[in-house]
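Before I ask anything, here is the structure I am working with.
Of the protein chains in this complex, all but one are displayed in their positions.
Letters A and B mark the chains as written, and numbering starts fresh at 1 in each.
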Amino acid sequence: MTATGEPILRLRDLRVTFQTPAGPARAVRGVDLDVRAGESVAVVGESGSGKSVSMLATLGLLHNAEVSGSVKWGDTELVGASTDTLRSVRGRRIAMVFQDPMTSLNPVLTIGKQMSLVMKAHQPNLGKKELRTKAVDLLNRLAIPQADRRIDAYPHELSGGMRQRVMIAMAISNDPEVLIADEPTTALDVTVQAQIMELLLKLRNEHNLALVLITHDLGVVAGSADRVAVMYAGRIVERAPVLGLFASPGHPYTSALLDCLPRLDRRHDVVSSIGGTPPNPADLPEGCPFAPRCPKAIDACRSDEPNLVRIGTSDVACSVVAAGAAVGEPV
Amino acid sequence: MTDVISPARRLRRGRPEWLRGPALVGAIAITVWLLVALTVPLWSPYDPLAEVAPRLQGPSWHHLMGTDQLGRDVFTRMLWGSRTSLPVAFVVILSSVVIGTIVGAIAGYRGGWIDAVLMRFVDITMAFPPILLAMAITASLGPGVRNALIAMVLVWWPIYARLLRAQVIAVKQREYVESAEAIGVKRFAILRRYVLPMAYTPVLVNATMDFGQVVLLTASLSFIGLGARPPSPEWGAMITEGATQFYSWWIATAPGLAILVVVLAFNYVGDALRDSFDVKGVL
Partner (left out) sequence: MNAPLLQVTDLVKEFKVRSESGKPGVLHAVSGVNLTLHAGETLALVGESGCGKSTTGRCILRLTEPTSGTVEFNGTNLLSLDHEAMRRMRRNLQVVFQDPQASLHPRMTVRRLLGEPLEVHGMPKAEIPARIEELLRLVHLRPEFLDRYPHEFSGGQRQRVGIARALAISPALLVLDEPVSALDVSIQSEIVRLLIELRERLGLSYLFIAHDLAVVRQLADRVAVMYLGRIVETGPADLVYSNPQHPYTQALLSAVPIPDPTIELARRRIVLQGDLPSPTDPPSGCRFRTRCWRADARCASEQPLLTAMANGQEVACHYPGADTAVSVASSKP
């Protein structure tokens, strides 16, 4: 399913810098991303690639960080926006689900109470009874059995999968238009992961929700994303429709990453891997940050950092690939 | 990647970050008192035991803190008092830490009935207020600095035993301890190399804080006549003497101030140490 129309969330040249004892760490270095209603966009990368940080910055959830660039929700600018503006968007228009439901839920409040609080924050007119009915209804929609009883349970009385469902129920309780899910299934078992992903995609279809999926797992991406943005060292190195990305990865990092993925359906004769380690955001190399690990790197890669260039249906930030494709034009 | 810099390594790196503000003042005060205790016989203004001036004179240029009812210089006696209080506190803390470590380590590492027996004993000891128990023990052994010291060790070690036991139990469950077991490292070596070094920090912090408390307890025992006896210049004993001379306020004030400074200094340093090691609410 491919969504068309105007993007509802627009990131332009988003940058995030943290001050660390080792100097400024440039965690996100100019990210452009559009999210449209009803589509699911995956932001993929390894730890430290800036995928989570860029989304936290989008929602103004980063403290002690310098954020610049632009994040537009419709006509509203979110970077540098007032707390009130952010609050009216956060949770109401754009909701977020985190990796670990246990630490995101308050252990001393019942599920129902927490859901009520979240709903009341944006819908203050709802009465006690209505809140409860709505909460039970939400839990039912997320296939939580015996929802009318579970609503009075405390987080520790639920399994990990159940807790993540509750988190998702809370996230969608104010009918947001964008749901950002940060590694929503990483802490869960694979059969539970299947349940949760199925749910998220169902919600997207039923509510025309835009889904931003932050993940390190390209397997999950293959089954659930329409478009993919691959991040490395704080930048998007490739942006492509999911079929194109897997069929013909443009950036050498994307292909290397795909090559070293273990696959369930085959036993590799040679397990390939990417040598070296991702660079330290406080000490980035000159030029393309992937160049030190890149099999295709040429001298130019070590001096100039490439920008995203349209090649076919993909945008790729690689000097070598851009030089090889005559159709390359800047985006 | 999260870097974990162990406390010991942090200590070894030249400039200790925690030594700032009150902690720095405290450390200076402690250093000064230690120097005084070590060197005062060499430069003492007067003989602490001799009558050097008329009795009960108020503070003056010659006698900074006046003289007492026997004409002895109060300031000199206060300085000499550190030669009792500091060594006593040091020996008490050291002995308590050693005994507490042995008992706590065995109880925590072996568990089972050994743990149960040792810890019930610790519980009983800790059920009494320290001053009361120390009083009872000193009284039965007979008054004197040596007996007060023994009494204080008996009162104090269970604190460290319990603290270390809790730490040992926590550290023993860490994966690298299990990994050592899987390698086939002998049990005693695991305890010594893997468990104790990682369990020790809170004991170190607590011992620093307790130093001031032991100084106070020593003085308290002397004050009620169970520790140092007159005429020896001991802070608690000096306060006892001063307490009867109600209008010569300086006699009791000088040792009182000394105790205050030492206790505060150790508390400041201990506090800063605790914050720097991030030791969570001990006991």
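Definition applied: contacts are C-beta pairs under 8 Å (C-beta built on N, C-alpha and C of every residue); 3 or more make two chains touch, one makes a residue touch a chain.
What you see is a predicted model, and the numbers here were worked out from it, not measured in a lab.
Visitor: Which candidate, A:19, A:103, A:159 or A:205, sits in contact with the chain we can't see?
Guide: Of all options in A:19, A:103, A:159 or A:205, contact with the hidden chain holds for A:159.
Visitor: Determine which one of A:219, A:285 or A:312 touches the chain that has been left out.
Guide: A:219
Visitor: Can you say which of B:21, B:41 or B:197 touches the chain missing from this structure?
Guide: Within the whole complex, the residue contacting the unshown chain is B:197.
Visitor: Would you mind spotting which of B:47, B:123, B:178 or B:275 touches the chain that isn't drawn?
Guide: Considering the complete complex, B:178 is the one touching the chain left out.
Visitor: For subunit A, which residues touch the unseen chain?
Guide: Touching the missing chain: residues 46-47, 145, 159, 161-162, 189-195, 198, 216-223, 242-243, 246-247, 256-258, 260-269, 271-275, 277-278.
Visitor: Touching the missing chain, which residues of subunit B?
Guide: On the subunit B side, contact with the omitted chain comes from 1-6, 8-9, 174-176, 178-187, 189, 193-194, 197-198.
Rule of thumb we're sticking to: only the chains that are shown with their structure count from here on.
Visitor: Hey, how far is the Cα centre of subunit A from the one of subunit B, in Å?
Guide: 55
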